[in-house]
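Subset of chains shown; positions unchanged.
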């Protein structure tokens, strides 16, 4: 297995986890099997589609490489059939979701930098890659996006994107940059979950 | 009238029908005349705009050819002025909507294939072309998209997109591919309506 293969496998794990989150939201809203697959697809790949449109990489990877779409739909359908058992896996899903957050942020930021986007824009694109799918999932199921409400989630992604940009600027090797940044994002997210950290709201 | 003219006329009929569906949704939500025209425009052309962005055809046809925007807005305004009479035409609207579904799927899939998108991605883009406008219409009017809920609609489009891709691969002439696939999608959609077929939902 080469480094590229490892990256693809990691990427597809992130796709599967985010698709599962979309499928769960669809089941909660009593969508039909197609709706559940669709929300899973968008939750997993919506952020990456937005990223690719914004950096001019058309057609987006979600349409150019069949493994992404197939992974997303398979994960969503697995949740459709298995969901009564899934409540027992809640901890595993949160862990994998945090890993997906870290990974999508890092690959999104690096792709934007490689496409010539300046630093501030690349950090924003990295964060949008990671949170865009969840945003679209919530809009499709009629909710105000949870990422905008009470949690350290997008902020961990943004911090990680800034770290990626700094390490790239310092000429660190890409695999090391990716590992350090993704672990940091995932770690911050997990600690925030564990300690119930949340961002402040405005004074009334 | 050449084949290209016939295709344009068929495409504009689809635009008009989808714009009418958007305008009806806007009236039900008590939007003003501008809101109704806007939701009609998005319902008719949102799917095609997404398709063109994803395959890199900029500016999208909705902005590059004035006939699309004018047809959409004219159809929406006609509904604005005529809507009390429209309830009598419900069957005609459902029939035309099924025809629009078939047509938009077929042209969307072929355009994606022509732009070099691989088979799986082209099928997804074809389906998104057909259902994207209705999705956007429902989001703009504050509804969970009806296509995600209880109907054989997007599934008919996806099946038709797969047929288009197979027939194109078998080197069938494009007009024949288009006619066969569009008729199949429209037919499946109409039979599903008539027999009240619907997709399964998850076990509770």
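For reference, chains read A and B in written order, and residue numbers begin at 1 within each chain.
Just so we're on the same page, contacts are C-beta pairs under 8 Å (C-beta built on N, C-alpha and C of every residue); 3 or more make two chains touch, one makes a residue touch a chain.
Model, not experiment: these values are computed from the prediction.
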Copy number across the full structure, from 2 displayed chains: 3
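Keep in mind that, in the parts below, only the chains that are shown with their structure count from here on.
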Chain A and chain B, separation of their C-alpha mean positions in angstrom: 30
Chain A residues within the chain B interface of the complex: 26-27, 29-36, 38-39, 41, 49, 53, 56, 58-60, 62-66, 69-70, 80, 83-84, 139-142
Chain A contact footprint on chain B (complex, rising order): 53-56, 112, 115-122, 124-125, 135, 139, 142-145, 147-151, 154-155, 198-203
